[in-house]
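The other protein chains are all here in position, but one chain of the complex has been omitted.
So that you can tell them apart, the chains are marked A and B in the order they are listed, and the count of residues begins at 1 in each.
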Amino acid sequence: MKQKLFCFFILFSLFLFSHSFAGPADDIIKKVEENLNGKTAVMTISMDVKTKRAKRTMKMDSYSIGNKKSFIKILYPGKDKGITFLKIDNTMWQYVPRIEKTIKIPASMMLQSWMGSDFTNDDLVRESSITEDYTSNFLEETESGYKVELLPNEDAAVVWGKIIMEISKEYYLPTTVHYFDEDDILIRELIYTDVQPFGERFYPTTWLMLPKEKDKEGHETIVEISNAVFDGDVSESYFTKRALKRYSD
Amino acid sequence: MFKTTFKIAWASLVRRRTRSVLLILMIAVSLWGLLFMEGIYDGMTEQMINNAIRSDSGHLSLFGEGYRLDPDLSKWVMDIDALDTFLASDTRVKSHVMRLKQDGLVATAHYSRGVAIFGVNLDEEEKHGKMAGYLHRGEFSFGKRDRGAIIGFKLAEKLQVRIGSKIILSAQDSQGEVSAAALKVIGILKTNNMSLDENAVFMSGKRMRKLLTAKDGVSQIAVILYDELNIPELQGDLKKEFPHLDVQRWDELYPALLQSRIMMEGFNLVTNLLIFCVAALGIFGVMLVSVLERLREFGIMLAIGTRFSQVSTIIFTESFCLGFIGFCLGSLIGFVTLYYFKINGLDLSVFSDAFEEFGMDAVTYAIIRPSYFIMALAAVFLATFFSVLFPLRILKKTKPIDAINTI
Partner (left out) sequence: MFLKLALRNIAAYKKRTIVTLLLTTITTGLLVFSTAWMDGSHQTMIKNAVEIYPGHIQITGKDFREKPSFDNLIFEAAIIQEKLSQIDGINYFASRFESFVLFSADEKAVGGMLTGIEPEQEKYLSRLASSLLKGEYLTQGDTNQVYIGHEFAKRLKIDLGDEVAFVGNGADYSFAADNLTVKGIFQTGLYGFDAGSAFIAKKYFDQIMAAENYATHFIVLPKRTEKAEELAVEISRVIGPDYQSASWNQIMADLVKAMQLDSLFGYITLGVIFIVIFFVIMIYTLLTVFARIHEIGILRAIGTTPQQILAMLLLESSLLALISVIIGGLIGGYFAYYFQLNPIVFSGYEEQFKQYGLAVSAMPTAFAPLVIFRDMLVMFVLSVLSTLYPIIKINQYRPVEAMRHV
């Protein structure tokens, strides 16, 4: 807790500074983040994972409140149907109906790839927030968008050395995100497309993740989002350990 | 009387100069070889043990009950104050340090690996086990604001990180949640304690406490004593005083090291025996021949009334003289050699690149123990004594008259 308070403190001081130094990037990023994360979100996600040798599709329902709590239930393939995940803050549980067991995923498994995709458990779990963890620098403005450089704050527990995000002016949503390591080598690229309206909100419904490391050549993960409802009421009952089993079938 | 005996003995040694010199050389060389081996091998094992003691186990380590089987935060040692007072006031204890340890994960943009995270106080560790001596690259520091980490050199290789690289550590905190911190690599350690070199990330204890939201308690207290002999006694006392703690000796934590020490002792003993058996054979040959050659001479001595005991004293004296000179010479060269390697170290890495792989220091500093010389002296004494017995028996069996008549 103390640590978090400390982070806020630093953030706050950075915030004060940023007004006088950086361009309008902070405001842009803040807007983008608000647009990506609603207060609550309910959606159906379909995920295609392509590797050199195979392609696999999964479908799941996702319920979330902010980026602190989320509940995921797998719908497809049939073999995995009913497997549920619960994430509260930084902790993740998994329920597997076949063994009727709830298992807490240990920290050491967190950075493994999530269901073989190019996302890691950590991508899903970590409450990293761009405005909290990064300092933004405005790079350039084009007709259709902005290019912003995000550099991690000294204390931020993020592995990236730098992120470059391109943002569309029309929706204030990201279009491409490039992740670099500390030596400025591109590690992965995330492309958001197919922006669609959901209620009052516009949301990119196709996410394409392309790992750029050599041994992952030919890999890609496509996430497609449908039936999204933002900022509606989501029952708190999803975010208890009992829910894992209860909503499994 | 003895002076005369000595003179006669000496004279006969001088008469067969080449032979005597060769024999002395042989004893000296075998002694030198033995001392060299013992000193270097012992140095090697002790260095390995010392590395483990300095970098991890101490002479004694205290853990919470059941911690070693299930290294969970809930099993940490809690009543630190009482322990601290006890250890600080115990005159047998040279120093003690408290460490935090939690298994976690270290990640960079490219790699992630399971590691053991240690929360330590560098000043205390330096006082305790001279940890700064293990620094391979970088600085022995956690940086100005405790944002730094010191990691094992093998881990650094595997993660492909350099001094200044950022690493993300995550571990389960006291609430069972995963918390993470970003640290900069400030130092890289090479302890030659393999488990540390491959898996350890050292960070500031204070900061680790925050990371784990663990207000008090420690996972391990390592104790170094003034005298190794007091270890079992202090272990007993600590067990009595703190019955709910798990008190382990270094050799219980690193049984393989104790084993190599025992094996080394056994090995040294066998080589000792072997070499002295061969050396005794050499002495035996020389003494036998020199007695046989002089059968006539001794016969005459016995015939003119010299007592057999006097003759045998001469022979013994000859043998001991050879042995003793050989011993002195061998000890001297041996000591000088060992002393040289004690100061400068012996770099055996040219023969094999396996040293690094195996948690051994490439440069070995010899050890010199008085026991080597005492053992060697005893061995030389025994060898010279027993090698004379048979020639004397022959001499005794020979009648003086026959002896005089043989050419």
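Just so it is clear, contacts are C-beta pairs under 8 Å (C-beta built on N, C-alpha and C of every residue); 3 or more make two chains touch, one makes a residue touch a chain.
Bear in mind the structure is a predicted one, so any value in this text is a computation, not a measurement.
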Shown chains touched by the chain that is not drawn here: A, B
Per the touch definition above, residue among B:18, B:91 or B:371 touching the missing chain: B:18
Candidate in contact with the missing chain, chosen from A:94, A:137 or A:168: A:94
Among B:37, B:163, B:328 or B:404, residue touching the chain not depicted: B:37
Contacting the left-out chain in the complete assembly, out of B:274, B:382 or B:401: B:274
Residues from chain A at the interface with the omitted partner, ascending: 49, 51-54, 56, 74, 77, 79-80, 83, 94, 96, 98-99, 101-106, 108-109, 113, 115-117, 215
Touching residues on chain B - with respect to the absent chain: 15, 18-19, 22-23, 25-26, 29-30, 33-34, 36-37, 41, 69-70, 255-256, 258-259, 267, 271, 274-275, 278-279, 281-282, 285-286, 289, 292-293, 348, 351-355, 357-358, 360
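One rule holds in what follows: only the chains that are shown with their structure count from here on.
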Centre-of-Cα separation between chain B and chain A, whole angstrom: 55
Interface residues, chain A side, partner chain B - complex: 1-3, 89-91, 104, 106-108, 110-111, 122, 125-126, 152, 154-161, 179-182, 187, 213
Chain A partner contacts - residues on chain B that touch it in the complex: 103-105, 107-110, 112, 114, 147, 165-166, 168-172, 176-182, 210-211, 213
